[in-house]
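Excluded from the complex is one protein chain; the other protein chains are retained at their positions.
Note that the chains are named A, B and C in the order they appear, and that numbering of residues resets to 1 at the start of each chain.
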Amino acid sequence: MSVLHFLGTAWSFEPWAVIFALALIASYAALPGSRLNGKSLLFASGIFLMVLALVSPLDYLGRNYLFSAHMVQHILLLLVIPLMLLSGIPEKAAEKALALPIAGGVMKFLGNPIPAWLLGVGSMWVWHMPSLHDTVMKNENLYIAQQISFVLTGVIFWWPVFAPVKSGRLAPLAATLYLASACLGCTILGMLITFAGAGLYPAYANPADPAGILSYIRNDLCITPGVDQQIGGLTMWVPGCLIYLAASMVTIARWYASPEPDTVNIPAGEGSIAKAGSYVRD
Amino acid sequence: MSSRIPLVPENAVPLPSLKANNGLLSWVSSIDHKQIGIMYLIITLIYFLLGGLEALLIRVQLAHPGNDFLTPELYNQLFTMHGTTMIFFVVMPFLIGVGVYLLPLMIGARDMAFPRLNALSFWLFFFGGILLYYSFFTQSGAPDVGWFAYAPLSEKPFSLNKGPTYWALGLLASGIGSVASGLNNVVTILTMRTPGMTMRRIPLFVWMMLVTSLLLVFVIPIITAAFAMMLLDSILGATFFTPAHGGSAILWQHFFWGFGHPEVYILILPAFGIISEVIPVFSRKPIYGYEFVAASTVAIGLLSLGVWAHHMFAVGLGNAANAYFSLASMLIAIPTGVKVLNWVATMWGGRINFATPMLFGTAFIIEFVVGGLTGVAIASVPIDWVVTDSYFIVAHFHYAIFGGSVFAIFAGVYYWFPKFTGRMLSETLGKWHFWLTVIGFNMTFFIQHFLGVMGMPRRTYTYYDMPYWGSMNLISTIGAMILGLSVLIFVWNILVSLRHGRPAGDNPWNAWTLEWATTSPPAVENFELVPPVRGRRPLWDLAHPDMPDEPGAKTV
Amino acid sequence: MANNRMLVGFFIASESIFFLMLILAYVNFHGSVTDGPTAVNSLNPVVTGIFSLFLFASSFTIWLAGKSLRNKNHFMLKVWILATIVLGAVFIFGQGLEWSGLLDKNITISRNVFGTTFFTLTGFHGFHVCVGLIMLSLLLGLALAGDFKGPKSDAVECISLYWHFVDGVWVVVFSVIYLWAFL
Partner (left out) sequence: MENLGGLFNPSSPEMEAMAGLTYYTIALCLVILGIIVIAVAYIIIRYRKKPGDDGEPYQNFGNIKLEIVWTVIPIAMVAVLFLLTCSTMKEVDPPAGDRDPDLVIIGHQWWWEIRYPSSGVSTSNEIHIPAGEKMLVRLESIDVIHDFWVPELGRKIDLVPGHPNYIWLVAGKPGVYLGACAEFCGDQHANMRIRVVAEPEAEFKKWLDGQLAIPRTPTGGIAGEGANLFQTMACMNCHTIRGTAAAARVGPDLTHLADRDTIGAGVLTNTPENLAKWLANPQRYKQGAFMPNMKLSDSEVKSIVAYLEALDEQ
């Protein structure tokens, strides 16, 4: 089977992915005060990318052949797409949603840095425990739950940094620490996967080869199960961490761009002594 | 209504009495950050001379092929001690010492947040160094396993002497001291700033010390744990790093470089900070792109944590791992480049006074760029396969650490010496020092790039008599002698100027940060009154009330 | 004083990295032991689990101590600090039992990588518990001398932060050494 043919045919129109996307769109539309603008375009492209990640050959590769493909999908669903979705929510709408009686309270709680950090980094760790991962690969329902949980925990994880409501955000330096520690969490996991012996995830060792591309992967691309696992671990590790790094750069940039709230009110002109250095001791 | 803000910020700790005793005891028992800072500087100067002497002995041995000036054993001890000394007992403590002296002054505080902890850090460093050097006087001699002490060479049965144990113990002690000063710096910077000195206004040196200190806090424990494991191996017979008993030789490398690479940034970031202070003052312009210089520091700090395995491209980690680490390492070039270009842009359009600090500052840019560019080159895996463990690497990191950190240190010493002592260093001797340093340094190390790619391995007490190798090494050795001479001039300059230097006054360079707003040297309590801080350059604002720096620095 | 708590916070972060390295070393060698003692064939998760409960309970009692101080209940402050010390000491006693049992079976730090990583990891944790016990004893002494008036005390807050950290490390260590091997 040629590569082009594979790319053309390995699409799987999973109904649940479409339903999930529609549900997200519906809840977006139901947000009080949301209207179409640049932000909703960002949200829409997030949804589009999500559906793409779930139905494209990437998903097929990740489920049947390559741990590394799974990991690319994972990074997209957990780190990239939630960021786009979150940035697409208008501030007013989020404010109103947070004011809702019960749902708002739950959202506020989840948006605290500690639960958000634990959910974001936890979903990375828990779903990659080898035994669980293997179970997921065999169980369709669990697989769906996994993919959906990536997106949801991703949104929760980003909330303390990029919440549409400014009051929900951490202070810039605290946000940098939040991101750096999350980066550490994903570094350790990536490191363990990368440097563990091959065969951590047995499902990828001898794939059933439903599309007949295994020999192409193994012989032409030279991706053995060991290399595949390394690439997967490193994908979580390096690009994953670069996303956290870029995010902390954005928080710092935002900080510098905002007006200083903590300026001490000192009347100008006072202490205007011509020669600097001589004024302290009069 | 006075604009002057009382010295002690509301949240400041009531300080223990700073009343000094007289004589030596006043130093030993001191908890004043300035005295502790000065002690750091004096001790690192002594270690600098020791490390330099070791370097000269190494270069004499290598002056021609087949030389038997030193025995292989002594040679190995010398290069191990040279590397360890220069990194852990010269550059790092010097920068910490300058930080300890200047941080409270620059942010308008009376002392560090924890003065006693500050003294503890210094004494841990001091006795760590003594412990390391004591090994020279033991029967087994100094450690001879390289500053990286790769296992299993550093362990039984390949190192039966106690050298590596002294090494690990000495560095363990001084490492704990470094964590303590990292903690102290972070808390000081975050909580002791005078009103108006917001995080967006702190001098760039303080910014870089903040990132460096965070690195100290998070990175030194990596090597502390590794030292603990190594000591357990050598004392209790544990088997962490002994492959013969189920341990792993590669694990030590991961741990060592997991610390060792960020350590490189611990050595260079405060140097960047010094340069970011010196260049604006002597160019008479504010730093160009303050935000970018500060933010790129954070980026470097974070990136530095994830690139250690580029020291291990020849270990055989697999090409996937190598490629990723290669990419991550190359990315560090970007924030570093941003810094360099901002310094150049700061000088552009200035009215530059090329006094000695600025000479070193300017030379720093060029020398560091050479080291930085070769650094990008060797981040590329195949190039690393060619040059790693050869003299090319020796040249590379000396351009980064000597051409970078040490040039910045010299700039900093000439810049702040008046503040530390109340007297100026001699400009004439300074210029001699500068030119001999530039000539000697480049002569020593530039040629080593060629030796490396021609096939000369590092850490060898002798080498093949191949075409040109002897003469190239001889040139390098002569350069090292010139460098040694320049250091003697530097020391002479310090000794002479301490007694006979021109009195400096409070602000001889007409600089803008708060340390220049008090006497030279500052009184025990630093300031009587701290000037109002309305921008990044408080003393500029005072001198130019008509033209204040906007808060949050506007961009033109 | 925010200073002191911030210092302890960063110190704990630094210590976490230290323990992380020891844990990584343990994980790295987990499963590489082919013969000789391993976690599965030489440890007793139930006994250690029970002793662990004492340590976890001590986190609760130190929290209660802080609460008593906030309520200016000086008597209960002393009681809860004492309870914390006792619980911590029981845990250390349990660790001592486990160690001596292993040493009796000639399982030592130099036996194999399991011995090496196990004793290093639990040893450094035990050392931190002991340091904590010393600090708690000092705290108790100061409390008996009537040093803490409440409602706030940096000393109490900082030491209880440290104590929570020591407990938290044990949660991870226990999971990695015992639960991983036996579940």
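We adopt the following convention: contacts are C-beta pairs under 8 Å (C-beta built on N, C-alpha and C of every residue); 3 or more make two chains touch, one makes a residue touch a chain.
From a predicted model like this one, the values you see are computed outputs, not experimental measurements.
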Tell me which of B:L45, B:V453 or B:V524 is the one touching the absent chain.
B:V453
With the full complex in mind, choose from B:L232, B:L303 or B:V340 the residue touching the hidden chain.
B:V340
For the chain left out of this view, which of B:I31, B:M92, B:I275 or B:L331 touches it?
B:L331
Kindly state which of the options B:L45, B:L131, B:L231 or B:I250 is in contact with the chain not pictured.
B:I250
Of B:L190, B:V315, B:V496 or B:V524, the residue touching the omitted chain is B:V315
Name every residue on chain B in touch with the hidden partner chain.
71-73, 76, 144-146, 150, 152-153, 158, 243-244, 248-250, 283-286, 288-292, 314-316, 319, 322-323, 326-327, 330-331, 333-334, 337-338, 340-342, 344-345, 347-354, 362, 365-366, 369-370, 373-374, 376-377, 380-383, 385-390, 450, 453-455, 457-464, 466-468, 544, 547, 549, 553-556
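In this text, only the chains that are shown with their structure count from here on.
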Of all residues in chain B, which are in touch with two or more distinct other chains?
190
Do you know which chain A residues sit against two or more other chains?
195
Using the touch rule from the top, collect the residues of chain A that touch chain C in their complex.
188, 191-192, 195
Residue set of chain C touching chain A in the complex reads 20, 24, 27-28
Touch list for chain A against partner chain B, complex:
173, 176, 180, 183-184, 187, 194-195, 226-227, 230-231, 234, 237-238, 241-242, 244-245, 248-249, 252-253, 255-256, 259-260, 262-264, 266-281
